[in-house]
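Excluded from the complex is one protein chain; the other protein chains are retained at their positions.
Letters A, B and C name the chains as they come in the text, with residue numbers starting at 1 for each one.
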Amino acid sequence: MDPIASLAYFKPELILIAAVFVILTLDLAGLSKPWLGYLSIAALIGSVASLSGNLFDTHWLFFNLMIYDGFSVLIQILVLFMVGLPILATIGSTLIHERQKGEFYVMMLALALLLIIMGSTTHLLMIFLATEAVSLSSYLLVGSQKFNKKASEASLKYLLYGAVATAVLVFGMSLLYGLSGTLALTEMPIRLAKLGPQAQGAVLTAMVLMLVGFGFKISMAPFHMWAPDVYEGAPTPVAGFLTVAPKALGFLVLFRVLTIAFPVQYHEWSALLVILSMLTMTIGNVFAVSQNNVKRILAYSSVAQAGYILMGLAASSEVGVYAVFIYLITYLFTNLGAFLVVGIVEQSEGSNLLEAYQGLSKRNPFLAMTLTIFLLSLAGIPPLAGFIAKWFVFASAIHIGFISLAVVAAVNSAIAGFYYFKIVKAMYLSPGDKESPIRKNHLAFTAVLIALAGTILIGILPSPVIVFVQHAFMSFRTL
Amino acid sequence: MNFPILTWLVFLPLLGMLAVMLTPKQNEKLIKQIATVVSALLFLLSLKVLMAFNLHDGGIQLAEKVMWIPQLNVHYYLGIDGISLPMVVLTALLSLLACVASYGIKDRVKEYFALYLLLETGMLGTFLALDLFLFYVFWEVVLVPMYFLIGIWGGPRKEYAAIKFFLYTLAGSLFMLLGILAIYFTSTPQTFDMIALRQNNFAAGFQHIVFLALFLGFAIKVPIWPFHTWLPDAHVEAPTPISVILAGVLLKMGTYGFFRISYPILPEGAHWFAPWMGILAAIGIIYGGFVALAQTDFKKLVAYSSVSHMGFVLLGLASCSAMGMNGALLQMFSHGVLTGALFLLVGALYDRAHTRDLSAFGGLGAVMKVYAGILIFVSMGSLGLPGLSGFVAEFMILLGTFKIYPVITGLSCIGILLAACYMLYTVQRVLLGKVNPKWEKLTDMTGREIFTLAPLMIVTLAIGVYPILILKFMTPAITALVGLLS
Amino acid sequence: MVNNASTLICFIPFLPLIAFAINIFFGKQLGEKSAWVTLACSTCSFVLAMLVIRPVLSGAVIQVNFDWIVFGSGALQFGFLADPLAAIMLFVVTCIGSLIVLYSIGYMHGDPRFSRFFAYLGLFLFSMLGLVLSTNLVQIYIFWELVGVCSYFLIGFWFEKDSAANAGKKAFITNRIGDVGFFIGIALLFYGAGTVNFTDLTHEYFHHHHQAILGIAGLFLFCGAIGKSAQFPLHVWLPDAMEGPTPVSALIHAATMVAAGVYLVARLFPLYEAFPHSASVVAVIGTTTACMGAFIALSANDIKKVLAYSTISQLGYMIAAIGIGAMSAGMFHLMTHAFFKALLFLGAGSVIHGTGTQDMREMGGLFKAMPKTAWTFLMATLAISGIPPFAGFWSKDEILTHAFLHHHPVVFGLLLAAAFLTAFYMFRLVFMTFFGKTRGHFHAHESPAVMTVPLMILAFFAIAAGFPGSPFMHHWFQAFVLPGEAVKANFGLMMLSSVVALSAIGCAYYCYIVKPEMPARITQAIKPLYQASLNKLWFDEIYGATVVRLFQWLAGTLFLFDQKIVDGAVNGSARVGLWISKIKNWIDQYIVDGAVNLVGAITRITSSILRLFQTGVIHHYLLVMFIGILMILYGITK
């Protein structure tokens, strides 16, 4: 499709682009910060609302540089929540300095745009551009609190690790290009098939080098080491955003790359992902056990969760694909919700240590209950969203016969229960030294409520989500 | 079908929970009233189910089936048969009594009753679900309120006990989840419907592995030796009403899983593993008995006696015979009633004396006459005195198992002997001998306490004297189950 | 008539149960009137029993049945069965039961738990009647346990006394040991024979089904009888059971409950008849018990202990009788023994009531103070000693005759020796209690009429109960119990046993009246034997040392009871038992539990060590990444 015709399917992105500029201008013009926030959310809603027609048709846009399929629609809807909820929570929060909020909203909107683009491309160049741009924006967001020692350190680590990972990714891409002679993923299998068996080593090397880049994005072991530090150091709304958004898109891109470009090498990467999946979840869970900073616990937990999602990817069967995306969707609400609550507590207590959570159930029963529900969902307790997700990843492993993977995952889930309940214990079982109730922040509470609704509703009525993912997968398969 | 009675049974407590949550925290009286009324209604509903139950049908009755997640072929499928009916009635009864027994809770009343009602939903759902997915959901729903109920209102080591209970059961249930998934993907057509799955003849090797996976999940819940170590901690630390529920209902969920899932769906696996179950059962019976004998903490003693008694259920299951399984089911009911009563008695004593150390008591028989009478009655039931329900159950189990595993059964008989030893020893330490002057002022049972215990005593006596009262409900279903096994 | 009886039969056991219910719930309001409730109910039972027995005497068998347990395709029926065997027991239980209730009104007067006592008596009578009327083994097992628990309650009736509480527990648990065997026997029979109904387990049945498993079942079933009838080696509970009130000792531990074991063996007589090996085990146990009991009774100084060991000995007689095939004789002895032993106990109770002590060494010369008691007691003693024409003579002689005629010389000899000892120790008792000079410091008085009237009635039976089985009535009793059994009277043997008994009495008279210093000299001369008898053959001690090892803690507690007479070695083994049990507890806490906690601990420790790898230094992270890449590349391209 040529660029002009493509624009018809590019409306959400266009709206976001416009919003970025408008809000930047209005910020300079001195519009009050909350209004900027509302505007950003309105823009996000507008961009999703502009989706029209049959959502699950597949179209190639901009000379095949971008693709419009079910997954990209899915991403657009997810981005609304990924970006919208942190913005909503930030409007009344002090975790982001009031002066910087304008920039923050703009950055978030830009990220929304980049994420959507990242999710709708099967071209190496676009993949690189979007990934790198998302990374650069993320570095800035992490470091946006420039007088915070931890935040600036986190952003530096994120930057350096990301830079090296990107360099490796690019080198891998260049090798892949050399082997196949094309940058379009869709053309790769045919081209790679022509190479003959002696080049398989080179193909796998290219694949592995690319895997490093995406592994960094999804915090897959052994490329996860930045994650706990960065999530801990980043401002909490940003940390929440980082644990879900780049990770989700990382998975989508990885999924596209592996299934579109390397279907022939399925056995190799599948076996590799099984091992890495076990490694990732085990490292995440085991490291989390001895932490006593809630944010860091959640950071390691998000590493572990990446391990579970990898199970679906490793299986890569139909159930596996559902597993990956349903996991990502539920994880979005659950983990973001948890971080939002952490943000509210942090704002009130100025600390993320477990001690700050002691007696929370008395000081603010609502917050304690919601955080408990999010943690239960993360632990995979029904009837919450996390259970449906866990159900699917386990199902994908069992279905394809990865029994040992399933067993490792089961053991890991039990370990995970331990540290999630450390937080619950602090909130409900340990008496706190403070009695004062925690101040209500209505907007943040609304954001938490939305995440809560998502967590519970998907748990009880998962059908719409499953149907959506099914359709997305169908449209993807007709490629 | 016009009145979805089973759905009401499951979700009425949930409505109650919402009502409790909407009640202001200060209005403790209203909260207690809501919880009691809901529990009472629940009990009435369970009696209505009992009335509506067709005695001659060994299959599923009063079924309610609605598509829930069509993509996974998951149904909201509730139904009742002779196996679940006693459990539902038991749950409803114990819920009501434990609810009344909970009036003594002073701290965080609103949270307590909200969680308590949620627990009721989970328990009833587990016993009524006929869809594996739904079953698992309810199974896990039970865990969370239990964690809090032990963890917040428990004894000195409550946090340890609560997390131990939670992690043990969680680990077990995750393996159960794997087993359920394996069943789902191997069945043709792929379904979670427990009844439809009976038609599948799974390959023997598959059945063995899946049976083991499910076994792990159920075994931890029961708990079968050597997975039992969470139990003494949880039972001892939990507040009295929760101990009642824990011992009376939660343990039964484990054995119920064998009846409902493992045995009918994986008969080959059941036959393969039954001897090992028999051995584990005998170990559990004897081991539990001996350890109970060594206890000085009254509650811990009752907890270990549960290990021993639940071993009998497992033994009956291992027999795969009609009589043994009937006995096992009856033992589940009977143990629920008797252990519930025992925990209530322990609680009553603890409330007065603030200690559970058996060596500190003595001669209370002269001080608390009614208490003494009830304790002796319940102890006799627990040690298997004929005329009370425990005997009938254990008798049927042993007689049913004897033909198949004579040696194991013979050894298990030691368990009966041990039960006599530790129960009588307990009675002696608490009631007999000279009165410790410290306890001369203890008051006798209050009306509320007698109200919570009387129904349990009546039930255990009625079943003991005339077991057909309950066996007639069970037998057709058990016969059908044994038919599936052979 | 028969239809009528089958309705009435259902009321017999339930009347005492009603008494129990009334007394347990309204005992406080009723006060001492509660006794009359139980008395009324038990008397009604007696009357009804007579009405039921009448058709049975004329050859009818009355039976009612209903389903009790259903399972799969099968069902277990319960009901009431009145045949000759049951009729005898019915008569004995209701008759003696009513008399003892009456007696207890006087004996228990003023006790703080007066109504509770009569409630328990009601419960016991219910259980015992249910037991004798059982139609099958399962039902008998159930009531078997119930009488056991009544016995537990009544032994421990004065539970403030530690010895009483311990004795009750000991009785219950010892019985349970036997019951485990009993249960296994039922299970074996259930699967071996396919039925547990007495009406099916006939002589013909076993003639056709002669599997070895049934013989083994017979042995296991006998375990139950060993426990309940206090046979060697489970007899240890009965002497201790004397801690209970004396009427209880009379009713439960002499006349009725302990006879249940004999009744069971008699019920299963076709089984033992068909399996001579099993029967010979029964005979051996019975004979051993008979001699052992008599031997220990020789040296006991507690009046109730003497009677307890005497009961053990007499029960051994009955068991031995059935073992050698003299079932009707055994039952005959059961009946006569019930009357005279109940009388002995009640008499002893009267003496205790009048003197306040149980130690014979403090008594003496009570004949004048308590003439009614003394006379009736003497009659019972003559009966048990086997002096014609008292009841005991006929029944005991019947057993000896059978042993002699059916070529059981060893049994015959031993039983004859036991008969000698019996007469000796009984008259030792009588002489020490009622004759000579009073040695203690008390003012003995005769008991009230409620107590002496039952004594007199029982005295009548102690004389008369023997006649139905005597040659004068052409052995009517034996023919009633076991039709077709040929019984011949042997006058030579009758003479022999009479002479033996009389000589024993003579010895006793010589030792305790003529030369009171004799016993001391004799005991000096045969010290080891005397010690053996005095220490009850060290059974309690041996069990203390062995059962402790088997049942660990249990024995440790049983042991505390016998603290006075144990030595250090046994104490040590009790401690070993405690230790083992503690170790088990320890294993549970630290090994089984520890294994799981260990997993948790390892996870936590690993976690705290591993987290140190997260150094916070970025180039370490990059190094890990680099190594990761190399390893993955190596792994995937290999």
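Definition applied: contacts are C-beta pairs under 8 Å (C-beta built on N, C-alpha and C of every residue); 3 or more make two chains touch, one makes a residue touch a chain.
Here is the rule we go by: contacts and distances are computed from a predicted model.
UniProt lists the omitted chain of the complex under the protein name "NADH-quinone oxidoreductase subunit K" (options: "Pyruvate formate lyase activating enzyme", "Peptide/nickel transport system permease protein", "Sugar ABC transporter ATP-binding protein" or "NADH-quinone oxidoreductase subunit K").
Considering the complete complex, the chain that is not shown touches A, C. Screening A:K150, A:K440 or A:R477 for touch with the missing chain picks out A:K150.
Within the full complex, the residue among A:G102, A:G215 or A:G233 touching the omitted chain is A:G233. Of the options A:P3, A:G178 or A:P437, the residue whose C-beta touches the omitted chain is A:G178.
Contact with the undisplayed chain is limited, among A:V20, A:L61, A:I96 or A:L124, to A:L124.
One chain of the complex is left out; on subunit C, the residues touching it are 611-612, 614-619, 622-623, 626. Touch with the hidden chain on the side of subunit A covers residues 124-125, 128-129, 132-133, 136, 139-140, 143, 146-150, 152-157, 159-160, 163-164, 166-168, 170-171, 173-175, 177-183, 228-230, 232-233.
Keep this in mind: only the chains that are shown with their structure count from here on.
Common neighbours of subunit A and subunit B, listed by label, are C.
With centres computed from Cα atoms alone, the innermost chain of the structure is B.
Work out the mean CA point of subunit A and of subunit B, and you get 43 Å between them.
Centre-to-centre separation between subunit A and subunit C, using Cα means, comes to 78 Å.
Residue positions of subunit C touching 2 or more other chains: 600. The residues of subunit A that reach two or more other chains are 418, listed in rising order.
Residue ranges of subunit B in contact with subunit C, taken from their complex: 167-168, 226, 228-229, 287, 290-291, 293-295, 321-323, 326-327, 363, 365-366, 373, 380, 385-387, 391-392, 395-396, 398-400, 402-403, 406, 409-410, 413-414, 416-418, 420-421, 424-425, 428, 431-435, 466-468, 471-472, 475, 478-479, 482.
Subunit C makes touch with subunit B in their complex at residues 24, 67-74, 138, 141-146, 149, 152, 156, 159-160, 162, 165-166, 168-169, 172-173, 176-177, 179-180, 183-184, 186-188, 190-191, 551-554, 557, 581-582, 584-585, 588, 592-593, 596, 600. Contact residues on subunit A toward subunit B in their complex (touch as defined above): 361, 365, 376, 379, 381-383, 387, 390-391, 394-395, 398-399, 406-407, 410-411, 413-414, 417-418, 421, 424-425, 428-430, 462-463, 466-467, 470.
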